[in-house]
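Quick notes on the structure that follows.
Note that one protein chain of the assembly has been removed; the remaining protein chains are unaltered in position.
What follows is subunit A.
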Amino acid sequence: MHAVQVLYLLCPPGPVELTAEEEAALAGEEGEALQTAYRILLATGEATDAERLVPVEWAHVSGVNYNTIGDTGEEFLAELSRSARVRTKTTLNPMGYDSESPGGHGVTAEFARRQESIKESYARLGVEPSFSCIPYEIYELPPEGTRVAFAESNAAIYANSVAGLNTNKESAFSALASALTGKTTYAGPPPGPDAAVHMGIKDPDEVAFGLMGFFAGKLADGAVAISGAGSPDTRCTKSLCAGLGTSGTCSRYELGEGQGLERVDFGREEMQSVHDELSTAEGGDVITLASPQLGLGELGELSAMLAGRRFGKMCMVFCPRAAQNKARRLGYAATIERAGCEILSDCCTCLTPLISRDDVDSVITNSVKGAYYLKNSNRVGVDLRPLSEIIKQETERG
């Protein structure tokens, strides 16, 4: 038998300093839902050596897709939403299908019933039905330095690294607890880099950035310094955030050398090795673009790239509803659809039941995060390629 340090999950108080009101809520004086929420905050606070709880201005909650949270999650949220209400602005990650065409792509009636129940539970809790993994692109950002609680990993990393906000890399439950209490755990200032990675690929595309993120996430604990990356555009930045969030625990990156850290090169060989791990097929039956979802700017770029061209196979394009509506007004959506794409909102590539191994053997995508979950959860083959190549190889004039 080994002596191991006990992490007290249920017995307050630990090193996290609670106010009298917080103690009372933890003791159940404000009802069961808030008691559960404070229990989660205390447990996560002790796990991360947090000093205290601090207010948040915005919570972004994951755990919406019936495909990922299942019956247990659906029942938990139904029970919770009988009495609880959020106390801060709260937005939601994607769910399992597009609510305007829930019957498409073989979604079963049972799936739709359960998914609708989850949607209703979040509505009762007072959560905004954003169904997006890129809240940072569809909402106005609060002032720099504002503390938020983002669960979606690409969004947490984007918030900390690009948007100037502060968030823990929250879990589905800790972000929900933050939504219900208006608070999160504070474990000191943002972590400095503990690993330094050099982008050794010349003119890296979004796949190179995603693979580099996936590589760096395995090396760094809290944050990573990235050199040689130039100024990545939106598509590359989002790909980097998503790759980094998938493989590790990092909550931020910074562009720079990372003083005093030994530089690890991400060159051709390293990129090939990560590519081989995630890209398992040659070609595919379906193309998916997203994970993270495409914002309005990317839809505009896509429509320009697709003008006068047609895909030879189905191409699914995932974007937030707000971005789709704007893209319709601007004419981007018409061009994208004319090229043979289907534009879907409320859901995303990752873990959607819309891509099932019953119908599809392998998928072509430019998303490193998408590749990881398509391979491991949907269990389909993946052909990972940058968007420019996908368009070159899979479309014809027409």
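By our rule, a contact is a pair of C-beta atoms (placed from the backbone, for glycine too) under 8 Å apart; a residue touches a chain by one contact, two chains touch by 3 or more; residues count from 1.
To be clear about the criterion, contacts and distances are computed from a predicted model.
Remark: of the listed names "A-type ATP synthase subunit A", "Indolepyruvate oxidoreductase subunit IorA", "ABC transporter permease" or "phosphomevalonate dehydratase", the one matching the undisplayed chain in UniProt is "phosphomevalonate dehydratase".
Listed residues A:W58, A:Y332 or A:Y373: the one in touch with the omitted chain is A:Y373. In the complete complex, the residue from A:S130, A:N168 or A:T181 that touches the missing chain is A:N168. For the options A:N160, A:T181 or A:T246, the residue in contact with the chain missing from this view is A:T246. Touching the chain that is not shown, out of A:F76, A:F209 or A:F318: A:F76 (per the contact rule at the top). Listed by residue number, the positions of subunit A touching the unshown chain are 1-7, 9-10, 36, 39-40, 42-44, 46-48, 62-63, 65, 68-70, 72-73, 76, 151-153, 156, 168-175, 177, 217, 221, 245-249, 277, 351, 372-373, 376-377.
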